[in-house]
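What follows is a single structure, and I will ask about it in a moment.
Heads up, one of the protein chains got dropped from this complex, but the rest are sitting where they should.
This part shows subunit A:
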Amino acid sequence: MNAPRLPNVTRRNLLLGTGALVVSFSLKDHAFAQESELNVPAKPPEPVAAGPKLPGSLADTPSLDAWIRIDADSSVTVYTGKAELGQGTKTSLRQIAAEELEVPPASINLITADTAITPDEGFTAGSQTVQNSGTAIRNAAAQVREILIQQASGKLQVPADQLKAQNGRIVGPDGKSIGYGEVVMTDMLHVDAQPKSKLKSPDAYEYIGKPFARVDIPAKVTGGPAYVQDMRLPGMLHARVVRPPSWFATLKDIDTASIKAMPGVVAVIRDGNFLAVAAEKEFQAVQAMRALTNLAEWEEKPRLPNEQDLPAVLQKSESEQGVVAEAGGDFTGGVKTFSAQFMRPYQMHASIGPSCSVAHLDNGTMTVWTHTQGVYPDRKAIAQMLGMPLDKVRCIHTEGSGCYGHNGADDAAGDAALIARALPGRPVKVQWMRDQEHLWEPYGPAMLTKVSASLDASGKIVNWKYDLWSNTHSARPGSAGALLPGQLMASGYPPDKPVMSITPLGNGDRNAIPLYSIPNMRVLWHFVADMPVRVSSLRGLGAYANVFSIESFMDQLAKEAGADPVEFRLKHMEDPRARKVITTAAEAFNWSSEPMPEGRGRGFAFAKYKNHAAYLALAMEIDVDKETGNIRIPRIVSAVDCGEAVAPDSIRNQTEGGIIQSLSWTMYEEVNFDNTRITSSDWSTYPILRFSAVPGSLDVHIVDNPGSPYLGVAEAAQGPTSAALANAIANATGKRLYDLPFSPARVKATLGV
């Protein structure tokens, strides 16, 4: 088959100037080696001597003992800088380490993100845990195994090539063996990894790709302590914050004596516009928070845009333009040109468990237990906010409710640290309330996209212009200004200046380049630097709106070309793996162009996440009730290729979840606001999908590629799901929806009912 071939697309980075860095240098700054979502690296990447790049996160943390430790009792500890966010990492990384180390997965002690003891792997984001950390651990484990065999060779007096690792021992041909703990010596693993490892071949796998139960589920279904919310430290106080009623509000003078006199209240903390209360018991803290909320008076400022007018607001607010891709340059060809405009509103992470954190200032060291996605960046932000040296702040990842990107986790960690600083010696747990999570988390940015394309006489796309308007999708910590308490406190750290960053991983422009073969193409990002609505990374970043737009438009073009949507995609697709997932999904769905009963339709969509991670295609069948605007989904079939499938059930679980979450975004979700306040403050004002709306069936087919590199998969479904639904509605009704979400009211309005 042909190798994947895109047109000669260039990605220009107008701001970072990374084009100037040449291939003979490898970058040792994790902001580059890892796909960071940070706007800009804190300092220019430091060029290091040329050499083969180490696999995965070993490139940043090469020492083997940073990843794997073997004790004299042969116990194995594996360290990862990534965090369990409910995606099954604690299980899949054990499977990977166990495979190469030849020990049972359950025997491995896995330590996740902790600034005191694990490697710095940046953020757990962008579907990169298995891709980066998994690759590092896999290679480190294989190299450690070979070191152990070498060492055992001397002790057993058997040539190394006759020895093998087996169940925690090195075994010789005559059955002679020695335990890992007996051959390991101090500092033996304190060596840098080699670029090449002796990896096991897929046909010898015992754990990778095999069904393997998640290690964290039994505790979670029996009431075991599993989350930061479940932490109870001796002497721990319960704290609540009192937030302003709206952005830009300032707190007037306040006399908190009446609050301090309430039962159990230990402290009321005010620092500028930051207001909080700490009490001995949790309900006392809640009652004091309510009283303090009633007492506090704020000066509010009406600075929010008109939510009815977002497309115009975004276009008016454009601050600069970046070229995401350009190829060819002939935009005059073709026999007919079509265009469309799509809109995605602000949408929220809306975690079921509001953000929570525990902090403890003890002997001059601040320890923060947090469900952040990045313990190291969070530590940096908190240290700056508190004016403490980095080495006096420790951030330990402790699971929270699923986050789906940059939610309130880091802010809550900052809140806890700021309150704990005022109460040295006593651990403080901060639990946000529901409205605080809904109103103050950073939202996924609103996006406007416009696309136009021309078809030639044979029904092929000959040119494609795509324009997107979006904020940055990245306002993660690293600096104190990225933390709400940092912004609210009297010394008021300003938020980081948003910067347009165009890189292969994509930000607002993620998946803005169609993977299809189109000879003439131009993709522009109209960057909106400043918007008065707080935004940051929501699962998939720009991929959700971009794939929604591209894949909706592909169907529209297919219709204009008189082609079946699946055939039309295949006609424009050369990448054999993309073709394979498209045909797998279509066949499993039993795709056809046969007419369907009144009100019923089928829809298809495809994307390769980030254009370099997992391939995912899906088809769905839906019923549209024209009277109510309600959509019912009898069945969905998807196919996914994420390279070698390490944990097939987790891949299915993540893909099912991605599809259902995307259905929720697509059918219901939109953050509402008036000119001053966000009004989506709870589940009644920000409804999400409930059980009555789940599909009748949802199948995930894994196209496995044993031995091939891992491709991030956890966010692959977000984009295609929205487009498949739009395409199914168009198929069912003859009318297309261009603006998200497809609420019943909007469906009815579009159908003209």
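Definition applied: contacts are C-beta pairs under 8 Å (C-beta built on N, C-alpha and C of every residue); 3 or more make two chains touch, one makes a residue touch a chain; residues count from 1.
Keep in mind that, in the parts below, contacts and distances are computed from a predicted model.
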| item | value |
| --- | --- |
| Chain left out of the displayed complex - its UniProt protein name, from "CO-methylating acetyl-CoA synthase", "Nicotinate dehydrogenase subunit A", "Molybdopterin oxidoreductase" or "L-arabinose transport system permease protein AraP" | "Nicotinate dehydrogenase subunit A" |
| Contact with the hidden chain (one of A:358, A:489, A:660 or A:702) | A:660 |
| Identified contact with the non-displayed chain, of A:186, A:308, A:363 or A:692 | A:692 |
| Option touching the unshown chain, where A:246, A:401, A:449 or A:611 are the choices | A:401 |
| Contact partner of the left-out chain, one of A:57, A:74 or A:87 | A:87 |
| Sites on subunit A contacted by the missing partner chain, in the whole complex | 85-88, 213-214, 216-227, 229-230, 232, 238, 263, 281-284, 286, 350-354, 399-402, 404, 431, 433-434, 649, 653-654, 656-661, 663-664, 682-684, 688-692, 694-695, 698 |
